[in-house]
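A single protein chain has been removed from this complex, and every other one stays in its place.
When the chains are written out, they are named A, B and C in that same order, and each has its own residue count from 1.
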């Protein structure tokens, strides 16, 4: 590796200002607003300077430039939820060279981080969704999977996990289309769901990945008067999918609390900052992250058990 | 009321004298002066507020690393705007080039091994640039031969190129780039990042092309008044093709810069650059109706926005506050500028009725 | 006419500066009802500027305008129109994207402060004026698709659509030929009877003297003379305008008998344009082509220059048959063309004079390294700038700020710098003042003497007479006569054209 201009004169870098910064995919989105709640709580609890930042649109270049700027501020740690794993490697490497601790989330397989923390193992999570979807459809019928973006890593892992499970346990179910892209846009999800309903009148199930997918799908299903015959499940949060759980158009939503995930990242960063280490079984003292499991394949990835499944019965317990 | 208007117009008259005189002396588009000023002001502003962060060499270098790719894209768009057109596909083309290089390289690396691949580096990079030029040529054909309005043609190709990239990569971000390229992204000569030097070289070449070569001048004339340039024997086809191929080539260079900064390529990188680059080019003093543009102005604009962006992070302001600032700067600069040149403008508004768009009087878009 | 009657329009001490230029420098003028008042002056003397100030389009730096007793420091276009001022602008100021009818009637619709606009009403209003003028115009055609002449007629119609107290005509006849002008004059006289005061600007001095009662001459933004028109002759007016004697006498230096054929046009035809046109042009020769509006004279030039290639026939340049399918081909073949529509087709208005001058010859300045040889460019610009006596602060001023005559010289310069073997000029002195006209004609003579072949398409007969070796007369698409030597005579041409 040729000498990095940045590190040459890191001597002139400012004394660290003790900050912990969480860089999210994008600001102004319900999901990450919730994560910010966690970040702020954590700051309050620990009395440390923690804050959240993110680009206006969920783009790789946006995150790169923020992290690049942060390096100059030399915070203690940067925790990041990448839009594009590979796309962040270089800048994260620079951050670590500059002596900044880097923790990531939703980024299994990313290299230049100290620790990657997952709410759960992605494939298992996808499988869990398919378990429920299979039950709901009675293990038979056509179904379709939707992703926010075809370029979204975790989304593809979820649907892959789900698909594998379906192949293994619900041989009578058929995925009638390749995963469909909703462009993270509810209106698009709605229109594509409508097309599916027209093309496959006796479709039995939908799996959504982006938080708004299931909502768009649910609207289409509801309008088609098929709320009962079609099972709609996938990732979303109560504040977004709730009303359709009540109407019955959505059967079950799956998620993990972004606030807790935010806290978990920071907690790990702090442990590392204090010279500690993360191993199998580490307890972060955060619900769902009491006993971390090391993920196979990657040497820096750990998962909690923070996945939640919510249906009509328990939707009331969540206020986000 | 008439009185006030009279007085006002008199004052305006005097202001006008001063200005038009100045303008006649340096008829360089006024993008340069105002941008230089704005750059100094913003820089000073942040330097005073958060010196320890902002003036920190790391931060300054970051600006020098982040600005170039945007700068080169801006140059690409500037050329299109110079002809009175626009090129919305620059980012897609850049990604196309990046993906080409990355895939070819990784292919060799896996088949012939890393060393063989490394030795192929020059060819691989050329392939990337070639793809850039080729995609640019597609725009050129659609615009100059099929006769589609640039905004539509490039909006379409933007989607097509992006879509094809998606098909090619299957949506996953592909990793891997020639080591030589990667090292470029992280080396600095005398504290100046190599990428910044690349931008400067590209800018210089574009400046020469536009101002010092016959075809460059023709491109300008084409933008200033298409009818008159046809009547002067200037071939519309030649100028437009040159413009969009060059623009594609520059986009290709930007694509290589993407890779240099980070050895991975995806169909979706830089989607937020499309509008940003338009803002930069116009701030840089390019006339959206074509006919005039200054490379230096565009460079300054690119750097200025980068300064503001990292300044805002230094001040811990949000991305949306930056978006607001960007809008305010754009509108503010245009308005100030217009207040100064108002009277001249008013006058300029006497021209041939039949004049085609770029030549018509008061520009309203 | 009663000059003593209370003036309907009075302007006092109008000053207007553009940048350094004093466009108007304390101009005063008064206009009595029912008089035709002619504004004369060289290009750039300030006529149009004065008019724009009266019509509220531009603001005077100082001075006052009194219309019907009410004095305004500054008018908006609205106020001017409402107080009865109607203008035919030199640049027409029409809407290229609207129908002729709407262009004509829009003004009255606005003046009547209407909310709804009715096609039929507009059509009717427009038709009325057109019939009044005895014109045949396609009222539904988009103006963009009409000829310059038609546009000028529409501009005239628009000014007549709602009855004005003051009618200002800024070079209303530049694109018109004899017959249309005569018809316009009939209208003008009729309006005069109705007591409308008329300001008439034209560089065609015969017209000026024929129609006006009073005459005011501007020079460099100042009134140099004002008086009863009957007291003036062509000579006197041009002298007043230019401050010198302007000769319009026929002067042609004879062509060497062995001069090579530069251009041979054989049996050229284009459907709807012209039919079986043949002529030849020798080095050093100036060939005039004239004819009535729509006779097809411009179309012939356009075919030769590749704008609208001919359907059949041959074009030989310097003896070699050339396929001219586009302007590019024509220019390559060594043909230059000074178009009729200067502003749109000839000039890059917002670009410096210097860059306009080399626009057609950039490739000639390529150095070994493919770059432009800027020293050589600067030299040729300086040379042309001087040779064509272009009046402008310097060669980096934008063309838009030039007056008609000087703008036309820039177009000429553009082609002279390219040094084509053949130069076609379509209405080269349209809207150009007598002084400049003489100088431009002189330049053409010089070029011819230097061996260039020149074709002048024009309906300014005195001009043709003064410089052409031969004159072709076109009548609906055919060459009906070719005059040469002593047969060339204004009245003769007049007669043949009408025939």
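Heads up, the rule we're going with is that contacts are C-beta pairs under 8 Å (C-beta built on N, C-alpha and C of every residue); 3 or more make two chains touch, one makes a residue touch a chain.
Heads up, the rule we're going with is that contacts and distances are computed from a predicted model.
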item	value
From "NADH-quinone oxidoreductase subunit H", "Ribose import ATP-binding protein RbsA 1", "Multiple resistance and pH regulation protein F" or "Sugar ABC transporter permease", the hidden chain's UniProt protein name	"Sugar ABC transporter permease"
Where the missing chain makes contact, among the chains that are shown	A, B, C
Contact partner of the left-out chain, one of B:205, B:296 or B:323	B:323
Contact with the hidden chain (one of A:35, A:110 or A:215)	A:215
Contact with the hidden chain (one of C:111, C:224, C:252 or C:371)	C:111
Touch list for chain B against the chain that is not drawn	88, 142, 146-149, 151-153, 155-164, 166-167, 170-171, 226-227, 230-231, 275, 278-279, 282, 288-289, 318, 320-324, 326-331, 334-335, 338-339, 342, 345, 349-351, 353-354, 356-357, 360-365
Residue ranges of chain A at the interface with the undisplayed chain	27-30, 33, 56, 150, 177-181, 185-187, 190-192, 194-199, 201, 212, 215, 219-220, 223-226, 239-244, 246-247
Touching residues on chain C - with respect to the absent chain	55, 57, 77-78, 81-82, 87, 89, 93-98, 102, 106-107, 109-111, 114-118, 142, 144-149, 158, 294, 298-299, 302, 307-308, 339-341, 344-345, 426
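Going forward, only the chains that are shown with their structure count from here on.
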item	value
Arrangement of touching chains [line / ring / star / complete / other]	line
Innermost chain, where centres are averages of C-alpha coordinates	B
Most remote chain, CA-based centroid, reference being chain B	C
CA centroid of chain A to CA centroid of chain B, Å	35
Gap in Å, rounded to a whole number, between the CA centres of chain C and chain B	41
Contacts with 2+ other chains: residues of chain B	none
Residue numbers on chain B that touch chain A, as the complex places them	52-54, 56-59, 61-62, 65-66, 166, 169-175, 183, 185-188, 191, 193, 261-264, 266-273, 309-310, 313-314, 316, 318-320, 322-323
Parts of chain A lying in touch with chain B, wherever the complex brings them together	1-6, 8-10, 12-14, 27-28, 51, 53-57, 59-62, 64-66, 68-73, 84-91, 94, 98, 149-151, 153, 156
List of chain B residues in touch with chain C within their complex	2-3, 5-6, 9-10, 13, 16-17, 19-21, 24, 27, 208, 212-214, 217-218, 220-221, 224-225, 227-235, 291-292, 344, 346-348, 350-356, 359
